[in-house]
Structure formats: structure tokens, C-alpha cells
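One chain of protein is taken out of this complex; the other chains stay put.
Chain naming follows the written order as A, B and C, and within any one chain the residues start at number 1.
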Amino acid sequence: MTSVLANIGRRWLSLSEGVGQMTLLTLTTWWKFWTTAPDRIEFMRSLYKVGVQSFPIVVVTALLTGAIMVIQSGQLVAQYEAYGLLGWGAGYATLREVGPILIGLMFSGRVGANNTAELGTMRITEQIDALRALAIDPIPYLLVPRFFAIVSMMFLLTLVGNLMALVGGTITSQFLLQVDWRLFVWSLREYLHLSDLFNGLIKSVFFGIAIATVSNHFGYHTSGGAVGVGRAVNSSVVFSAVSIFVLDFVIGYFLP
Amino acid sequence: MSAPAAQTPSSGPMSRSLAAVGGPLLMIGGELRDIFRMLFLTLYYLFRKPVRWRAVVEQGYEIGNRSLVFVTLVLGFLGMILIYQSAYQAQQIVGDLQLLGALFLQLLFREFAPTITALMIATRVGTGIAAEVGSMVVTEQVDALRMNNADPIQYLVVPRFVAGLVMTVVLSVFAVVVCFLAGMFVADRLFDVSPTTFFNTTLLTWGDLIAFLMKAFAYGIAVPVISAHAGLSAFGGSEGVGAATTKAVVNCSLAVVFLDFLLSGFAFVFLF
Amino acid sequence: MIEFLKVRKSFGEKHVLRGVDLTVKAGEIMFIIGSSGAGKSVLVKHLVGLLRPDGGNIILDGKDITYLSERDFYDVRKRCAMVFQNSTLFDSMTLLDNVALPIRKHFSVSLEEARRRAVEKLALVGMEGQADRYPADFGDGMRKKVAIARALTLDPQFVIFDEPTTGIDPISAAIVDNLIRDLSVNLGVTSIVVSHDLRSIFGVADRIAMLYQGLFILDGPPQLYRETDHPIVRQFIDGQPDGPMEV
Partner (left out) sequence: MIRFEGIRKRHGAEWVLDGVSFEVPAGSQLGLLGPGGAGKSLLLKMAAGLVRPDEGSVSVMGRDLAHLNEVEMAELRLNIGMLFQNYALFDFMTVEENIAFPLRQEGRLSEAEIAARVDSLLKEVDLPRAHKSYPNQLSGGMKKRVTFARAVARKPPIVFFDDPTAGLDPVTSSKIFRMLNHGRMHTETTSIIITHDILGLQGICDHFVLLDHGKLVLHGTREDFERSERRMVRQFWDGTSDE
């Protein structure tokens, strides 16, 4: 019996230690952002890498998401012969819910995992210690640019992604459901409000903050050689995914 | 995967732009070819060679056990938010929530349970397999296996494949239960739709169940194979393991979303 | 001048340093030798604050730097540079930008000025010709030379080398050894070298201290190590498989 308790205790301790480390690192990242001048070259490089790296993935995901949402709501709409509602059925859920979540998950996979892998490798090959030995603080030099590149790119790409999702929905409704695309677009314009779009975008910003915080943390605190890097990336995408769904509920609940 | 010998195209703008389109397509084509070759080899070893069932059980426990809390958490929150959004919207437009539970159950079986579970398994299990197999490649353990007459696909991939497939289907069913209960909780507490009216299976058809199993099965095959392939393609030191793990989660997620699109389209045309 | 006074450090129940005393005088090439896992790298990492001791003090030119904060250690690191075992160059940057990075960060100078100074430092190690190429194009010896050039950009008084010739081929090792000797002669830099490469030890060292199970068992010029009859030192220097040394 005691081994079970010890096991739970140990897991709980390591979890809380991890969360503590993560909060501390994020607070220092925020504090260093305001107090030290960011490194222009590293900032541009991060923006470019994060943005370009994930653009194709996000576009493909968004197109497919839009199509799937139209298919799912298509059956319901067909039952009630309420084709006019198709745009609302698909568009509403896509903009508010499914779009940000799926784009967030793709982004956490492509950018979050890569960020953790890169920082983890730098830690294992002592490049982070080398920075400290050159009297360069690794947090403003490495973590701050990545943090803000991830948050800003997540917001911009969700915006583009939402557009792509609606385009995907329109194409699917025209060809698969034989609902004329002009009707679909009309019902989008008719039933969707700007607040739906903003709701989704606000969620994407919080998702971006979660992905940046989690991936920076697990990358920066990697240990244990090549095996450690693999484990760090695994934990990074898992914690990002959980925080995406938790944040999605919290924001959805407090922000109708 | 030996890269095709690249002739250097003349660098005119036309050929550069074609190359920009052609390059990734070629690369994706190469990846797909390798993944299907890996799938074929895995199935060959599964049916033609003795399977290390003890390793399958170990992997099953490892995959299933480690993902249980994770899937519960994710699907629970998903259930709550879906019901919260749809009930809120339905109140304003249609005004009656009688069919809320039935529609939700149908949507769960058809779409959300298998797909979101598969995405979570891609995140949790996919990166796990790629990280483990990737580190074994980088520390030359895979070469050591081959030196001792143990084929890496038979020794490493087949157990993870069988365990992954079984666990994906099992967890998908588990996800339906968790998601539905979470939804029921929100419906009861916030929109006072009593659990009895919420639990309504009238709309469920055989088509929904077939669509559910089809998707769970397809994802269960895709995720382990794609992540094992990503793991086995690792090279270089810790950088190689990081790249393999990232490639696994991206390829698996894309495969799940793409399969979801195909199977939903198929189900829509034939099953419903 | 650097002094280690009764420095203790352990990781869990693994007691790596058991009260170490050592003094390093300015301008000399000091080698710290011992078997792998004896705590050599752990000891020198204390000097630049990458590790904090469990007990004892570290004095740098009369100032006790044992309990400085990470922020205060930056000044120490400007005077005390470190070159790591794997040469930790950033693969995404050219050799020039690698060396220009610390200059850009510490001296408020334009990018061109930082690059100009970086070329100067690269010339010190004879690599100014390949300034625009990437680290991946070079073997271990060359990469280590650039790492040394990068460490010199802050004009340090002390340079620490963590196993500079381990795992690299004989010619590259000789190149690095010559460079360490030239630095001391031309720039009067005090070098602290962690190593177990016998050829490098007897080729370059002014003074050698041997660490065994967390304590220094011998400290003196190379000649002393050739003549000593201390059983463990004898076994290490002659590379004998059998003997009292536990490995």
C-alpha cells in the first residue's frame, strides 16, 4: 500500500515542481521582455521560422476542418430541410470551437514540439551553458523572441486558418452536399457575428501563450541526453494539448 | 530513403517556382511511399512471423495506461464545452433542448470521439513511440538488433502496432462515455436538461456505429505506423531524436485530419 | 589568482568533491587531471558559477565569488572564459556571427564594428579565411579553434578548457595544444585545462594537479609526475590496467 501512496506522492511532487519551474520561467521571460532590449536578429529569425514553418500545415488543417464541419452539420440540416442554416451550423462551430482547437493542436505539434526539441538539443550539447559562460543571459536571448513569435504567429495563423476553413466549407457544400455556394456564403454572412470570430481569436492568443510557455519550459529544462530530448518533446505536446482544451472551456464559459 | 539524384534545374524563375511546388510534393510522395512500405512490412511480420505477445501486452499497458488520465481530461473538457456552446445557441434559435443529448451522442460517435481521441493518441503515444525508437536508432541499439538477427520492425514496431491499434479503439469507446457524461453534467447543471431526457439513443443508427469503428480502426493503424516510421528515420545525436519526435506528431495529426475528411465524406455518401 | 578553499560538492549520495584546496597563479598553464568521473569538470564549472558548491569558498583575485547571484557572475565570466568539450558553436550562424555575438552583446558597437573585431579574433586562431562558412563544414579541431576565438572576444584573464583534446584525432589535438601554449606565451592568459590526455598533459602543462575520489592527491610540475612513486599517480601516468586505482 505504501508504495502506491509513495508513487502518487512522488508524481504529485514532480508535477508541482514542474509547474513551479514553468511559472517562474514564464514570469522571468515576461520580466526580461520589458527590462532588456530584445535581440533583433534572433527575434526576426524566430518569427520567420515559426511563421513559415507552420503556414502550410495550418492551411491544410483549416481546409479539412471546414470541410468536415460542413459534412457533419450537413446531415442534420438535410433532415430538417433547413439548408439555409448550413452556413450557421458549420461556420459557428468552426470559428468558435473546432477551428482554434485543431489549428492550436497542429501548431503545438509543429511549432511547440520543434521549439522544445531545439532548446532541448541546445541544453544537451551545452550550448545554453556556453551562452551563460559568455555572460549572455539565455532567457532574453533565446526564450523571449520564441515566446512572442509563437503568440503572434498563432493569432495571425488562426485568422488565416478561419478564412481557409470557411473556404473549405464552401467548396464541400457546393460539391458534396450540392448546396449552392452562394446560399452557403449568404447564410454565413446572415447568421455569423463578429463576436464569434473574436471569441475564436481570443482563444487562439491564449492557446499561443500556453504553447509558448510549455514548449519553452520543457525545452529549457531538458536533461538526460538524446533520450531526454525525446521525453521533453513528448511532455511538451501533451501539456500543450491539455492546456488547449482546458483554456478552451474556461474562455468559452466566461466569454459567450 | 535514398534521395533521388537531383539534377540541378536551370535556375530560371519558371523552373524555380515549379521546383518550389514540385519539391515538397516529391518529398511528401517519398514519405508516403516509405510509410506504406513500413505498413506492408509490419503486416507481413504480424501474420507471417511469431509475435512477441508479452511485448504487445507491455506496450498495451504502457500506451493505454499512460493515456487514460490524459484522454479523460481532454474529452471531459471537450464534452463540457460542446454542450455549453450548442445548448446556448440552440436556446436562442430553436428553443427546445429535447434532442440535445441524442444529437450530441450521434455527433460523438460520428466525429468527435474517434477523431479527438486519435489526435490525443497521436500527441501522447505517437511522440512517445518516435522518441523511444528514435533514441534507440541514435544510440545504435537498432543496429545492435540487426547484428543479432532481430529485425527492428518485427522486434520494435509490431508490438507497438498491435497495442496501438487495440488501445485506440478501446480509448475511443472510453472517450464516448467520458465525453457524454461530461456533456450530461453541463446540460443538467446549467440548462436543467435532466439526464433521462439527455440520454436518448433514438437517433443512433448502425451507420453511426460503423462510421465510428471505421475511423477508430483507421486511426489505430495510421498513428503507430507513422510514428514508428518517424522514429526509425532519426539520425544524428539529440537533434535527430528531436526532429523525429516533431515529425511524428505532425505527420500523425495530419494523417488523422485527412483520414477524418475521407471517412466522413465516405460515411456521408454511403452510410447516412 | 584563483583559490579553491575546502570546496565540497555532491549530487545525491555521490560525493564528487570532498573539501578541495587549490591555488592557480596568474600566467601559468594549470592542468587538472584524473580519471573520468573524478569531478574535474565539476570543479572548474564552480569558477564560472555554472555550479554552486555545498561548502567551502572560491576566491578570485582576493574577492569571494562563492555566493554571487547569477547576475553578478556575469562580470566574473567576462574575466573568466570557458571552452566546453563539444565546441558549442551555434549551427545556424556563420563562424563570423558566432564570434561576433558576445561582442555585439557586451560592447555597444555597430554590427559592422562587431564583425570587424570578430575577424581580428578569428585571425588569432588562423581561421579568418573561413569566416563566412558554417560550423557543420569543419572537423572537431577547427570548430574548437573557433570556440576558443569566441571565448577570447571578452579579453579574459583566465580561460578554462574542459577536456579540449578528448575524442578528437591526433592532428587536431596537437593544433589545440599549440594554441593553448601560444595563448599563454603571447597574451599572458592563465589557462586551466581539464584533461586525461597524457600526450597533451606532458606537452603543454606548467603545473599539474591530480584529482582522485574528490581530493587532490598530487600537485606540482610535470617532472614530479615522471618521478613520483605514489602508486595511484604512477598507475595513471603509465596507463597500467592493474593497480590500486578504482575506476
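Methods note: a contact is a pair of C-beta atoms (placed from the backbone, for glycine too) under 8 Å apart; a residue touches a chain by one contact, two chains touch by 3 or more.
Just so we're clear, the structure is a prediction, and the values are computed from it rather than from any experiment.
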{"item": "Chains in view that touch the one left out, judged over the entire complex", "value": "B, C"}
{"item": "Omitted-chain contact residue, chosen from C:Val7, C:Met82, C:Ala131 or C:Ala173", "value": "C:Ala173"}
{"item": "Residue of B:Arg33, B:Lys49, B:Arg146 or B:Arg189 touching the missing chain in the full complex", "value": "B:Arg146"}
{"item": "Sole residue of C:Ser35, C:Thr66 or C:Gln213 that reaches the chain not shown, by the stated touch rule", "value": "C:Ser35"}
{"item": "Where the missing chain touches chain B, by residue", "value": "138-141, 143-144, 146-150"}
{"item": "Chain C residues that touch the omitted chain in the full complex", "value": "34-37, 126, 139-141, 163, 166-175, 178, 196, 198-199, 235-237, 239-241, 243, 245, 247"}
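Quick note on the criterion: only the chains that are shown with their structure count from here on.
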{"item": "Overall pattern in which the protein chains touch one another (line/ring/star/complete/other)", "value": "line"}
{"item": "Mean-CA-position distance for chain C and chain A (Å)", "value": "42"}
{"item": "Length of the line joining the C-alpha centres of chain A and chain B, rounded to whole Å", "value": "18"}
{"item": "Between chain B and chain C, centroid-to-centroid distance (C-alpha), Å", "value": "49"}
{"item": "For chain B, residues that touch 2 or more chains besides their own", "value": "none"}
{"item": "Chain C, residues touching no fewer than two other chains", "value": "none"}
{"item": "Complex interface listing, chain A residues touching chain B", "value": "56-57, 60-61, 64-65, 67-68, 71-72, 74-76, 88, 92-93, 96-97, 102, 105-106, 108-110, 113-114, 116-118, 120-121, 124-125, 176, 225-231, 233-234, 237-238, 241-242, 245-246, 248-249, 252-253, 256"}
{"item": "Chain B to chain A touching residues, read off their complex", "value": "24, 70, 73-74, 77-78, 80-82, 84-86, 88-89, 93, 103, 107, 110-111, 119-120, 122-124, 127-128, 130-132, 134-135, 138-139, 237-246, 249-250, 253-254, 257-258, 260-261, 264-265, 268-269, 272"}
{"item": "Partner chain C, residues of chain A touching it in the complex", "value": "39, 45, 125-127, 129-130, 132-137, 141"}
